[in-house]
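Only a portion of the chains appears, each positioned as in the full assembly.
Chain lettering (A, B, C and D) follows the sequence in which the chains are written, and residue indices restart at 1 in each chain.
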Amino acid sequence: MFDWLANPNRFNRITEKIQPCIFLIAIITLVSGLYFSLFDSPKDYQQGDAVRIMYVHVPSAWLASILYFSLAISCVFYLVWKHPLADLVSSSIAPIGALFSALTLVTGSLWGKPMWGTWWVWDARLTSMLVLFFFYLGYILLSNAFERKIDGSKTASVLAIVGLINLPIVKFSVDWWHTLHQPASIIKIGGPSIDDKMLLPLILMIFALSFFSLYMIILNVKTKLIEKKCEALLLKSNLEEISKAG
Amino acid sequence: MNELFWVMQGYEIYIWPSYVLTLLSLGLLFVHSTKQLQKAKKLLKQLSKTKN
Amino acid sequence: MLYLKDVTIKRGLKTVFYNWSATIENSKVTIISGKNGVGKSTLLRAIAGMIPIEKGIVKNHDNEIFKDKIKWGQNLIYIDSKNGLSKDLTVFENLKTWSEMRGWKTSDNDLQKALDSVDMLNHKNLYVSQCSEGLKKRAALSRLYLSLLFDVGFWLLDEPTNELDQKSIILFNKLIQRFLENKGTILLACHELKLFNFNYELLNLDLLKKKN
Amino acid sequence: MSLQSSFIQIFISHIKREFLINFRSLVDVIAIISFMILIVTLFVLGIGPFEEKLKLISNAIFWIGLILAIIPSLEKTLQKDYDNGWLDQATTSPTPMELILLSKSLAYWLIVIIPLLISLPLFIVLLNIKLKLIPWLLISLLIGGLSISLIGIIGSALTLGAKRGNILLPILIIPLIIPILIFGVGISEAVRINESPLGNLFLLIGFTLIYLVISPFISAFLIRIAISR
């Protein structure tokens, strides 16, 4: 699939067609998600209206995790199969993922203040999200810390892959900590402890953010493909000048 | 829209910022990336023009 | 014969060689010359395998040299102005750890002979941090003698004569002579051609790069 | 005439080289011990010398001390060997870079661990550590130290060729080290509350084994990039 998409022209042709669809789905789910989460969802019996923060917090958290996974996978593609497109994909994912993990931290804090009376608690999930955020940050800083883009891409990809091994361990190990956090309720599919009516806006928001991210990734990859073309053109004209001058 | 909705049981100072922040950053990301794409496209056009 | 065919080598963002070709004859000395920043060191580092060759091939006889990097590593010695000496070790310890790093089992006797070949035996136990510039360079060049004992085919030397005094230049010339007798190939970047008393091929990058 | 040494011999000779450079005399042992003592002092003074407080943090002190002792010095040797051209010599030799880096991280582990073990009795007294904890502390510091140095070399290699690498290093390395800290502290905590520390110990061992396998390859890959600049 990736191999097949790796051709830039094919990538452009296909995305040209599906991009509007993705955008449309993102908008529809976002608007309806917002409607349900703000207007048409029940108050939690304990948290009251404060539970509404969940509809931005949890989707952000999910996306931060999912995007990191995709980032690392695309880094594997880049390092192992050396698809240049894979690097563009990973470098497009990274800032979006970093944004979502930052949003998770901020909205979580905004949730924590009314619920726990404190902005921050060194609880397992919070800590591992913080670590995730630093993996994103490390990836971004490292990929820009080299003179040659390719060196930065390779080095940062290594970091992302190490993170893929390390993050589950971090998550798992940090879970040893006693937690104030609520138990994972969606995961317990057997009997979700939250209201079905709360589930709907949650799922809608997750879809909205996922499609939005997908759209943004495609957009960024396109931008980078064009930038690459520009660079190649510039280089070519430079080299021609050099050979003329020589 | 009634007053009660905006106040949200006194949680409004937590709820609205989280929504606004989320939507704002998504919006900014969208605008920024689209601009970037437009810029790149323009540059490419210029370059291919000067080449020919 | 070392063939470089249509190679493109970048250094940072700068393309130093672009679709460039050259041949380097075996069992001879080739002196690479050219103005500062033309790419002498880059070329040597690329042939040594440290800087990737973006495009093109480098062949030794009919083997692409980077196909088997270990074999190519076995076959070459690279010395540049960085010397590769640890300041916190003595001259002797540096040579010894270096030869161990290459996996060579050298006797202390061999090591001493190597140091003697560049007149460093008196300075054997001097820490490198206490050596003058020329002594450091000589300590690095003592590796060349060791390589005569093992099966090394190439010396890649980047400005090896810079800090050497007259006597050391003579000793260095002798080492080169011995290596040539062993059918070794030498690539040497240098600005001062008058220091050498042997026949050499000249690879002037100024001229060669304009031609392409 | 080709008397090739085996990989094991090359490996050992590398460790010897690091010891020659970093461990020439008793002074070096003393230096590392006093470094650890000073970390303890810093903590004690920062927190106040009350025993209950100290008990709470004695684990953390050990682990943070270990991290601060291993990683900066590991980074420094790698940087030195990069600057003085030794890594160039290593890449242009038949010896695999992986082997060299593995020996480097093991050497640093030994260089820090040996003085630490020598001085453990001192810390036991200083920090008032319970006797039943000691064997577990010993084993967890041994294993944890190994994984810290394996990770440390990855971090140093990541930042070797980078602009402003020294400032990036902690950001990259601390997230990688977190599990070690948690498992390590977990072992002591388990012992303290009379539970079995084996679970945490096995996790620590597993973690270390993973890095023992991947660290040399990853860091060799990264160093090749740094050298190609």
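The rule we apply is simple: a contact is a pair of C-beta atoms (placed from the backbone, for glycine too) under 8 Å apart; a residue touches a chain by one contact, two chains touch by 3 or more.
Predicted model, so just to flag it, every value in this text is computed and none were measured.
One representative per chain kind is drawn in place, while the complete complex holds these chains as A x1, B x1, C x2, D x2.
In this text, only the chains that are shown with their structure count from here on.
Ranking C-D and A-D by contacting C-beta pairs places C-D first. Separating the centre of chain A from that of chain D, both taken as means of CA atoms, is a distance of 33 Å. Centroids built from CA atoms put chain C at 49 Å from chain A.
In chain D, the residues that reach two or more other chains under the touch definition are 228-229.
Touching chain pairs in this entry, ordered by label, are A-B, A-C, A-D, C-D.
Residues of chain B that touch chain A in their complex: 5, 8-9, 11, 14-15, 17-19, 21-22, 25-26, 29-30, 33-34, 36-37, 40-41, 43-44, 47-48, 50-51. Across the interface of their complex, chain D is touched by residues 11-12, 48-52, 70-71, 73-74, 76-78, 80, 82-89, 93, 97-98, 100-106, 149-151, 156 of chain C. Residues of chain C touching chain A in their complex: 10, 12-13, 15, 18, 209-210, 212.
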